[in-house]
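Of the protein chains in this complex, one is absent; all others appear in place.
Presenting subunit A:
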Amino acid sequence: MHVFVPNLICRVKILFNFEKMGQKRVSKRKYVNPKLKENKNETEKDVHVSHNAKNSDMEDLIAAQINVDEDATDDEVEEDVVISSSDEEVEQDKVIFDSDDEVEQDEDIFDSDEDNDSEEDNDSDEDNDDSDEVNDDSDEVNDDSDDVNDDSDEVNDDSDEDNNDSEDIQSENSYEEVQEDSPIKSKDDKLKNKSKSSKSLTFKDKTSTKKTAPVINKLKNNKNHKNFDKAQMHKDAHNEQKTNVSTANDEDEYVYDSSDEEDIRNTIGNVPLQWYNEYDHIGYDWQGKKIPKPEKGDELDNFLKRMEDPNFWRTIQDPQTGQDVILSEADIDLIVRIQKQKIPDIQFDEYAPWADWFTSEVMKTPLRKFPEHKRSFLPSKNEARKVSKLVHALKMGWMKSTAEMQTEREKDKGPQFYMLWQSDDQAEEMRRIHKHIPAPKRYLPGHAESYNPPPEYLFDNKELKEWDKLKATPWKRKLHFIPQKFNSLREVPAYPKYVKERFQRCLDLYLCSRSLKMRLTIEPEVLVPQLPSPKDLQPFPTTMFMVFKGHTDMVRSITVEPEGQFIASGGDDMLLKIWEVNTGRGLKTVPCGGVIRSVVWRPNQAMSLIVVAADKKVLLINPGVGDNLITSKTDQLLEIIPQSEIIVSDRVQSAVQWEQAEGDHWNNGVRIILNHFKTVKQVTWHGKGDYFATVMPDGQNRSVLINQLSKRRSQLPFNKSKGLIQCVLFHPIKPYLFVATQRNVRVYDLVQQIMIKKLLSNSQWISSMDIHPGGDNVLVGTYDRKMLWFDLDFSKEPYQTLRLHGTGVRAVAFHKRYPLFASGADDRALIVSHGMVYNDLLQNPLIVPLKRLCNHESYNDFGILDVIFHPIEPWVFSAGADFTIRMYT
């Protein structure tokens, strides 16, 4: 850009208007053809050469300033060049736009661009101030400059004026006057401003390009745009050459070569030229020598010059150097063309034939190397969606087509009636309606209604009397009229009751029912499944027959000897008590040294052992009841500690240690002690009696331990903690382990070591569970009052959810032989239910709640803590928080 600015600016002040646009154009041209830069440099050289020494000095001076100022702009432009080169089309369009009628264009652009306007205004304001100060009488100049800087509206005005009388010398004179009167300083200022404004203009243009896209499109029709550009460039070069020619005879043409530091001819810096008004020089040249002011004649000289010099009208002063410059023919032409609002370039053919950038013809090889996108062949989905919406709306009747709307509107015009009862001709249609009742038919008229009835129908006196008698109750009459005889039909009068009868008929139809409706009445009792009466499901425990008293604190756990002769219980009083079932006698008491949370008798009778969970210890106790031989054998067996070379891992070692009981413990019946690292909440035996599992809910990933009695070894079946484990149970037949966490029950195959099933309880907290002796059904009790019956073959969801208790269920138990299960809860109730499991897989288990036994007393809001069935008899034991165990039979 910097190449062009001085060229054009240095010419004349007159050109300001034009130049402003020209600059714009130039800059744009530059976007378009950055390659031209080199050429321009060359031409520019020429330009410099063509000026005479003084002029060129001045030129250089001013241009330098501009250059300084415009560095930034330059950069911007350069950047833009880079950017724009990639975006040729757009830039192209912009050029087109510029080349077109500038008046309207600019209007549009500037109006739309307020920000730039305001910026400009500021500039112009300054400008105004300056010019006011400096030169009051140069109104026109000011006006001009204002115009230039303000907005293009005034430019238009000016240009209009110019257009009107472009050939008028008056205007030239005025220009001259301006030239003379306006001091250099002010000119300088203006130049500065101009540079600024040009900057802003470029900026403006850049923005405007974006905003004027539609305009551009419109302008695309102009086929000349390309040609115009080219022509323009040529023209410029041509002009330069011409100028060159005109000033070729100046002696200081080759004094210096300013190709490097082009514009530095006047070195006074950025000072207004009017400061030099009092001096006879206007600045300093490169070597520091004064640049002398060009000689200025007085008015007379001027006049003479005007009279004599045929070139006077085309002589202008270079504001920078003060030199007179004679405009060449080409320059004049240019100015004239601009004033006429024609394209400045003469050679530019506005109506050159249109050459498509992209032809409409299908080329054999595509112009662009990427293939057409697939979606260009596909129908628009978006539109399809919209259409389908409309179609749907039409189908649903939400929307109506215009034709329909029309018919509807027409329909609305007339009065509307509701067809009370379709006439007989539509009976066919009505028959389709279920249980339709046709409208009652009127009786056909009989002989009595004839105008000429047989004489026997006519009333005699007696009948008339009767008719009169029934006046109060006319509906009792046989006929509702008196038959009358007329000689001819002509004599028959109008029927007086016609309207009344019609109305009655309408009422009848209106109030009549039109179709038979069958109402389906379902009694709620029918929906309830037929459950057998509890009487038919005997035997089950019905009454309390025994209370085992002896504990001094809550009884937390009970267990029954497999034979059913004894039970063992333990609780908060840290004592294990063994009771005789049939008498309720406490036979033995074993102190366990900890709160007993779980007591389980060994299921296999080969050894007599009870496993007791007392706080962190698990005790294996030989109760010494039952078969003497077995108890003594058990003792013998447990005296020997089996030796094994298997090294116990640290993980297990830190979780549990086996210890042989000695001393008092041994005498009390304790045989083996397992010291756990956390409180043991539950213990359970495997059916064969060699393995037992212990549960420590706080043990995280070591919360379940499986202990082998014969080898005195413990294993940790799980590496990962699946949650707070509540209880575990061994499957009665298969090698499965049921693990109940707070919410779910997981079933693991211990042989394959995989999880087989996960039962979802859908409840907050599982408290206990028991497995049906068949192994296919699991009963789970939860603290949120529910009991869940899971059928393992059925689903992982509960087969049935029983809400029998008012509070959290503490314990659930199945009977081993009878189809019974029981549950105990904090509401003190022990609920015995019938739970029949059929061998037939198609038949679902039958669950019938049978009996609610509520004999325990509440203690600290605890009711029943454990429930267990007698192994053989249909008796159930419940351990209560009221220190007792109760037996129901």
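Keep this in mind: a residue touches a chain if its C-beta (ideal position, glycine included) is under 8 Å from a C-beta of that chain, and two chains touch if they have at least 3 such contacts; residues count from 1.
Basically, contacts and distances are computed from a predicted model.
Only one chain is not pictured, and the protein name UniProt records for it, out of "AP complex subunit sigma", "Ribosome biogenesis protein WDR12 homolog", "mannose-1-phosphate guanylyltransferase" or "Ribosomal RNA-processing protein 42", is "Ribosome biogenesis protein WDR12 homolog".
Contact with the omitted chain, checked across A:T583, A:S710 or A:S795, is made by A:T583.
Touching the missing chain, out of A:E463, A:D615, A:E659 or A:E873, is residue A:E873.
From the set A:N270, A:S380 or A:N628, the residue in touch with the chain omitted from the display is A:N628, counting the whole complex. For the options A:I268, A:M546, A:V560 or A:C727, the residue in contact with the chain missing from this view is A:M546. Although one chain is not drawn, its touching partners on subunit A can still be listed: residues 539, 545-546, 563-565, 582-585, 626-629, 872-873, 875, 889.
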